[in-house]
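Right, I'll just put the structure down here and ask away after.
Left out: one protein chain. Kept in place: all the others.
Entry: subunit A
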Amino acid sequence: MYTMKWVKHDLQHYVQEKEYIDTIIIPLLPFQLSNESNLEKDALQNELLSVFNRELEKELTGRVLLAPDYHYLASADKQVELERLDTWVNDIQTQPFPFVFFITSDAEWKKIEQKLGGNLLWLPFIATESMKPSEVQSAVRTQVKEVTGLIRSYWKG
């Protein structure tokens, strides 16, 4: 099974095939326990984004490296997070990664999109608890297809 994540086995592969892997995807995941009325909703968004990332990474394994999740406090000052995120991007850029994508369902990043050191893919997931796992799967798959197309359009330049 091919994957390209930040794990030992995949990175051996990465080092060998570096010339082909020019795209990195960094998931931005907010976390909080203080706002109880939003807990379930926030956690569900996180879960869906993780499922989505797994599927997306599988489609594009040969050219895309999936970075570890970037977690931050939902209430944190985005300016501070922006600086910390820049240190991630600077570190990543020591390798040739011409294409840097951030994936999130947190709308706050959308407002400061231009300041990010990469392209932001903002995905609001529409799913409710009443959805069956198979329905969620197919919804996610449709979205993966759309985003794959979008990433490919960046590759074409």
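Operating definition for what follows: a contact is a pair of C-beta atoms (placed from the backbone, for glycine too) under 8 Å apart; a residue touches a chain by one contact, two chains touch by 3 or more; residues count from 1.
Note that in this section contacts and distances are computed from a predicted model.
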Out of "Menaquinol:cytochrome c reductase iron-sulfur subunit", "LPXTG-site transpeptidase (Sortase) family protein", "Heme ABC transporter permease CcmB" or "Peptide/nickel transport system ATP-binding protein", the chain not pictured bears the UniProt name "Menaquinol:cytochrome c reductase iron-sulfur subunit"
Per the whole complex, from A:42, A:55, A:81 or A:106 the residue touching the absent chain is A:55
Residues of subunit A touching the missing chain are 1-4, 17, 20-21, 55, 58-64, 137, 141, 148, 152
